[in-house]
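The other protein chains are all here in position, but one chain of the complex has been omitted.
For chain A:
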Amino acid sequence: MRMMKPYFSVLKLRLLHGMQYRSAALAGVATQFFWGFMYIMIFEAFYDQALHNPPMSLKELITYLWLQQSFLAFIMLWFRDNELFDLITTGNIAYELCRPCGIYGYWYAKLLAQRLASALLRCFPILLVAFLLPQPYRMTLPPDALTFLYFCAALILGLLLLTAISMFIYISVFVTLSPTGSLLVFGVFGEFFAGLVIPLPLMPPWLQEMTYLLPFRLTADFPFRVYSGHIPHNEALAGIVFQLLWLAALVLLGRLALTKALTKVVVQGG
(Lines give C-alpha, C1' and ligand atoms only; values in the text may rest on other atoms or scores of the structure.)
Protein backbone atom coordinates (compact mmCIF):
# COMPACT_ATOMS: atom_id res chain seq x y z
CA MET A 1 0.00 0.00 0.00
CA ARG A 2 2.83 2.37 0.91
CA MET A 3 4.38 1.54 -2.44
CA MET A 4 1.31 2.86 -4.20
CA LYS A 5 0.96 6.04 -2.16
CA PRO A 6 2.70 8.42 -4.58
CA TYR A 7 0.48 7.23 -7.39
CA PHE A 8 -2.67 7.73 -5.35
CA SER A 9 -1.51 11.21 -4.45
CA VAL A 10 -1.04 12.11 -8.08
CA LEU A 11 -4.44 10.68 -8.80
CA LYS A 12 -6.02 12.71 -6.00
CA LEU A 13 -4.33 15.97 -6.93
CA ARG A 14 -5.20 15.53 -10.58
CA LEU A 15 -8.81 14.75 -9.70
CA LEU A 16 -9.15 17.84 -7.52
CA HIS A 17 -7.42 19.88 -10.17
CA GLY A 18 -9.58 18.57 -12.99
CA MET A 19 -12.81 19.05 -11.10
CA GLN A 20 -12.25 22.75 -10.56
CA TYR A 21 -13.06 23.47 -14.20
CA ARG A 22 -16.82 23.45 -13.92
CA SER A 23 -17.68 25.67 -16.86
CA ALA A 24 -15.48 23.57 -19.12
CA ALA A 25 -17.46 20.55 -17.99
CA LEU A 26 -20.75 22.32 -18.64
CA ALA A 27 -19.66 23.31 -22.13
CA GLY A 28 -18.53 19.73 -22.64
CA VAL A 29 -21.93 18.38 -21.67
CA ALA A 30 -23.64 20.69 -24.15
CA THR A 31 -21.26 19.66 -26.91
CA GLN A 32 -21.82 16.00 -26.20
CA PHE A 33 -25.59 16.46 -26.55
CA PHE A 34 -25.13 18.14 -29.87
CA TRP A 35 -22.96 15.31 -31.17
CA GLY A 36 -25.22 12.69 -29.66
CA PHE A 37 -28.32 14.04 -31.42
CA MET A 38 -26.46 14.52 -34.65
CA TYR A 39 -25.18 10.95 -34.72
CA ILE A 40 -28.56 9.53 -33.82
CA MET A 41 -30.27 11.52 -36.58
CA ILE A 42 -27.70 10.43 -39.15
CA PHE A 43 -28.08 6.77 -38.22
CA GLU A 44 -31.86 7.14 -38.06
CA ALA A 45 -31.84 8.33 -41.64
CA PHE A 46 -29.65 5.40 -42.69
CA TYR A 47 -31.86 2.92 -40.88
CA ASP A 48 -35.00 4.29 -42.60
CA GLN A 49 -33.48 3.48 -45.96
CA ALA A 50 -31.98 0.14 -44.96
CA LEU A 51 -32.44 -2.56 -47.63
CA HIS A 52 -31.96 -5.50 -45.30
CA ASN A 53 -32.08 -5.93 -41.57
CA PRO A 54 -29.22 -4.02 -39.89
CA PRO A 55 -26.99 -6.12 -37.57
CA MET A 56 -27.76 -3.85 -34.63
CA SER A 57 -31.19 -2.47 -33.72
CA LEU A 58 -31.76 1.28 -33.62
CA LYS A 59 -32.52 1.03 -29.92
CA GLU A 60 -29.19 -0.63 -29.23
CA LEU A 61 -27.44 1.89 -31.44
CA ILE A 62 -28.93 4.84 -29.59
CA THR A 63 -27.83 3.45 -26.23
CA TYR A 64 -24.40 2.85 -27.75
CA LEU A 65 -24.20 6.46 -28.90
CA TRP A 66 -25.29 7.96 -25.59
CA LEU A 67 -22.77 5.83 -23.69
CA GLN A 68 -20.15 6.96 -26.14
CA GLN A 69 -20.99 10.61 -25.46
CA SER A 70 -21.16 10.28 -21.67
CA PHE A 71 -17.89 8.39 -21.34
CA LEU A 72 -16.07 10.36 -23.97
CA ALA A 73 -13.15 10.94 -21.62
CA PHE A 74 -12.80 7.18 -21.17
CA ILE A 75 -12.59 6.33 -24.81
CA MET A 76 -11.08 9.17 -26.83
CA LEU A 77 -7.41 8.99 -27.64
CA TRP A 78 -7.25 12.69 -28.48
CA PHE A 79 -8.14 13.47 -24.89
CA ARG A 80 -4.69 14.55 -23.82
CA ASP A 81 -2.53 15.98 -21.11
CA ASN A 82 -0.72 18.94 -22.61
CA GLU A 83 1.40 19.26 -19.50
CA LEU A 84 3.04 15.94 -20.26
CA PHE A 85 3.69 16.97 -23.84
CA ASP A 86 5.25 20.18 -22.57
CA LEU A 87 7.38 18.23 -20.14
CA ILE A 88 8.82 16.21 -22.96
CA THR A 89 9.25 18.92 -25.56
CA THR A 90 10.57 21.64 -23.22
CA GLY A 91 12.80 19.41 -21.15
CA ASN A 92 10.98 19.90 -17.87
CA ILE A 93 11.03 16.14 -17.75
CA ALA A 94 14.35 16.72 -16.02
CA TYR A 95 12.41 17.16 -12.80
CA GLU A 96 10.31 14.04 -13.29
CA LEU A 97 13.51 12.09 -13.61
CA CYS A 98 14.74 13.31 -10.24
CA ARG A 99 11.82 11.67 -8.47
CA PRO A 100 12.19 8.37 -6.70
CA CYS A 101 9.46 6.63 -8.63
CA GLY A 102 9.03 5.06 -12.01
CA ILE A 103 7.97 7.50 -14.70
CA TYR A 104 5.60 5.00 -16.28
CA GLY A 105 3.46 4.53 -13.20
CA TYR A 106 3.58 8.21 -12.36
CA TRP A 107 2.38 9.31 -15.77
CA TYR A 108 -0.14 6.48 -16.00
CA ALA A 109 -1.67 7.70 -12.73
CA LYS A 110 -1.77 11.26 -14.02
CA LEU A 111 -3.47 10.31 -17.27
CA LEU A 112 -5.93 8.00 -15.57
CA ALA A 113 -6.90 10.68 -13.07
CA GLN A 114 -7.42 13.24 -15.77
CA ARG A 115 -9.83 10.98 -17.61
CA LEU A 116 -11.61 10.03 -14.41
CA ALA A 117 -12.05 13.64 -13.33
CA SER A 118 -13.40 14.66 -16.68
CA ALA A 119 -15.78 11.72 -16.95
CA LEU A 120 -17.08 12.06 -13.38
CA LEU A 121 -18.11 15.63 -14.08
CA ARG A 122 -19.74 14.92 -17.40
CA CYS A 123 -21.25 11.45 -17.47
CA PHE A 124 -23.98 11.91 -14.85
CA PRO A 125 -25.82 14.88 -16.38
CA ILE A 126 -25.64 13.34 -19.85
CA LEU A 127 -26.88 9.95 -18.67
CA LEU A 128 -29.64 11.47 -16.59
CA VAL A 129 -31.02 13.54 -19.45
CA ALA A 130 -30.57 10.71 -21.96
CA PHE A 131 -32.82 8.51 -19.80
CA LEU A 132 -35.53 11.18 -19.77
CA LEU A 133 -35.54 12.00 -23.47
CA PRO A 134 -38.63 11.21 -25.55
CA GLN A 135 -38.56 8.18 -27.84
CA PRO A 136 -36.78 7.30 -30.05
CA TYR A 137 -33.88 9.19 -28.48
CA ARG A 138 -34.28 7.73 -25.02
CA MET A 139 -31.52 5.61 -23.60
CA THR A 140 -32.50 2.23 -22.19
CA LEU A 141 -31.44 0.30 -19.12
CA PRO A 142 -29.35 -2.85 -19.53
CA PRO A 143 -31.45 -6.01 -19.85
CA ASP A 144 -30.46 -7.41 -16.42
CA ALA A 145 -28.25 -6.76 -13.39
CA LEU A 146 -25.55 -9.23 -14.44
CA THR A 147 -25.19 -7.46 -17.76
CA PHE A 148 -24.70 -4.23 -15.87
CA LEU A 149 -21.94 -5.79 -13.76
CA TYR A 150 -20.20 -7.08 -16.86
CA PHE A 151 -20.53 -3.62 -18.36
CA CYS A 152 -18.93 -1.97 -15.33
CA ALA A 153 -15.99 -4.37 -15.41
CA ALA A 154 -15.57 -3.96 -19.14
CA LEU A 155 -15.78 -0.18 -18.93
CA ILE A 156 -13.15 0.10 -16.19
CA LEU A 157 -10.80 -2.34 -17.89
CA GLY A 158 -11.42 -0.46 -21.11
CA LEU A 159 -10.34 2.76 -19.41
CA LEU A 160 -7.18 1.12 -18.06
CA LEU A 161 -6.47 -0.28 -21.49
CA LEU A 162 -7.02 3.05 -23.22
CA THR A 163 -4.69 4.79 -20.79
CA ALA A 164 -2.06 2.15 -21.55
CA ILE A 165 -2.54 2.80 -25.27
CA SER A 166 -2.38 6.55 -24.79
CA MET A 167 0.95 6.17 -22.98
CA PHE A 168 2.40 5.23 -26.36
CA ILE A 169 1.39 8.64 -27.71
CA TYR A 170 3.53 10.29 -25.05
CA ILE A 171 6.38 7.86 -25.55
CA SER A 172 6.31 8.49 -29.28
CA VAL A 173 6.70 12.22 -28.64
CA PHE A 174 10.21 11.48 -27.36
CA VAL A 175 11.03 10.50 -30.92
CA THR A 176 8.81 12.80 -32.96
CA LEU A 177 8.86 15.81 -30.60
CA SER A 178 5.56 16.71 -32.21
CA PRO A 179 2.51 16.14 -30.01
CA THR A 180 0.16 17.09 -32.85
CA GLY A 181 1.59 14.50 -35.21
CA SER A 182 1.56 11.73 -32.66
CA LEU A 183 -1.95 12.56 -31.53
CA LEU A 184 -3.27 12.68 -35.05
CA VAL A 185 -1.87 9.29 -36.02
CA PHE A 186 -3.00 7.58 -32.84
CA GLY A 187 -6.30 9.44 -32.73
CA VAL A 188 -7.41 8.68 -36.27
CA PHE A 189 -6.44 5.00 -36.28
CA GLY A 190 -7.37 4.32 -32.69
CA GLU A 191 -10.79 5.89 -32.82
CA PHE A 192 -11.74 4.29 -36.09
CA PHE A 193 -10.77 0.83 -34.90
CA ALA A 194 -12.48 1.42 -31.56
CA GLY A 195 -15.76 1.80 -33.38
CA LEU A 196 -16.21 5.45 -32.52
CA VAL A 197 -16.77 6.58 -36.09
CA ILE A 198 -19.11 3.75 -37.03
CA PRO A 199 -20.04 1.01 -34.58
CA LEU A 200 -18.28 -2.26 -35.25
CA PRO A 201 -21.37 -4.35 -36.17
CA LEU A 202 -22.06 -1.89 -39.01
CA MET A 203 -18.60 -2.35 -40.56
CA PRO A 204 -18.10 -4.71 -43.54
CA PRO A 205 -17.09 -8.22 -42.39
CA TRP A 206 -13.46 -8.04 -43.61
CA LEU A 207 -12.91 -4.82 -41.67
CA GLN A 208 -14.57 -6.31 -38.60
CA GLU A 209 -12.15 -9.21 -38.67
CA MET A 210 -9.22 -6.84 -38.78
CA THR A 211 -10.65 -4.78 -35.97
CA TYR A 212 -11.09 -7.82 -33.77
CA LEU A 213 -7.34 -8.41 -33.94
CA LEU A 214 -6.57 -4.97 -32.48
CA PRO A 215 -6.97 -3.82 -28.87
CA PHE A 216 -8.81 -0.59 -29.68
CA ARG A 217 -12.32 -2.00 -29.88
CA LEU A 218 -11.98 -3.36 -26.34
CA THR A 219 -11.88 0.20 -25.01
CA ALA A 220 -15.22 1.45 -26.36
CA ASP A 221 -17.17 -0.78 -28.68
CA PHE A 222 -16.93 -3.79 -26.40
CA PRO A 223 -18.20 -2.31 -23.09
CA PHE A 224 -21.01 -0.41 -24.83
CA ARG A 225 -22.29 -3.47 -26.62
CA VAL A 226 -22.07 -5.45 -23.41
CA TYR A 227 -24.36 -2.86 -21.87
CA SER A 228 -27.01 -3.07 -24.53
CA GLY A 229 -26.93 -6.86 -24.43
CA HIS A 230 -25.71 -7.03 -28.03
CA ILE A 231 -22.80 -9.11 -26.74
CA PRO A 232 -24.03 -12.17 -24.79
CA HIS A 233 -22.63 -13.00 -21.37
CA ASN A 234 -20.22 -15.77 -22.34
CA GLU A 235 -18.71 -13.56 -25.03
CA ALA A 236 -18.50 -10.72 -22.56
CA LEU A 237 -16.48 -12.87 -20.19
CA ALA A 238 -14.12 -13.87 -22.98
CA GLY A 239 -13.79 -10.18 -23.90
CA ILE A 240 -12.85 -9.28 -20.35
CA VAL A 241 -10.10 -11.92 -20.40
CA PHE A 242 -8.86 -10.42 -23.66
CA GLN A 243 -8.88 -6.98 -22.06
CA LEU A 244 -6.73 -8.24 -19.20
CA LEU A 245 -4.28 -9.91 -21.57
CA TRP A 246 -3.98 -6.84 -23.77
CA LEU A 247 -3.58 -4.62 -20.72
CA ALA A 248 -0.70 -6.72 -19.37
CA ALA A 249 0.98 -6.84 -22.77
CA LEU A 250 0.63 -3.10 -23.45
CA VAL A 251 1.81 -2.02 -20.01
CA LEU A 252 4.85 -4.28 -20.31
CA LEU A 253 5.62 -3.03 -23.79
CA GLY A 254 5.06 0.58 -22.75
CA ARG A 255 7.45 0.28 -19.84
CA LEU A 256 10.11 -1.18 -22.09
CA ALA A 257 9.63 1.53 -24.71
CA LEU A 258 9.72 4.30 -22.13
CA THR A 259 12.87 2.97 -20.49
CA LYS A 260 14.49 2.85 -23.90
CA ALA A 261 13.36 6.37 -24.74
CA LEU A 262 14.64 7.70 -21.41
CA THR A 263 18.17 6.38 -21.89
CA LYS A 264 18.34 8.41 -25.07
CA VAL A 265 16.72 11.51 -23.66
CA VAL A 266 18.55 14.76 -24.27
CA VAL A 267 17.58 17.67 -22.10
CA GLN A 268 18.81 20.70 -23.91
CA GLY A 269 19.48 24.18 -22.68
CA GLY A 270 19.46 25.57 -19.21
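Basically, a residue touches a chain if its C-beta (ideal position, glycine included) is under 8 Å from a C-beta of that chain, and two chains touch if they have at least 3 such contacts; residues count from 1.
One rule holds for everything that comes next: contacts and distances are computed from a predicted model.
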| item | value |
| --- | --- |
| Identity of the absent chain, which is to be given by its UniProt protein name, from "ABC-2 type transport system ATP-binding protein", "Carbohydrate ABC transporter membrane protein 1, CUT1 family", "Polysulfide reductase NrfD" or "Serine-protein kinase RsbW" | "ABC-2 type transport system ATP-binding protein" |
| Sole residue of A:Asn92, A:Thr140, A:Thr176 or A:Thr211 that reaches the chain not shown, by the stated touch rule | A:Asn92 |
| Contacting the left-out chain in the complete assembly, out of A:Pro54, A:Gly102, A:Pro142 or A:Pro201 | A:Gly102 |
| Touch residues of chain A, complete complex, unshown partner | 2, 5-6, 8-10, 13, 16-17, 83, 90-92, 94-95, 97-102, 106, 263, 265-267, 269-270 |
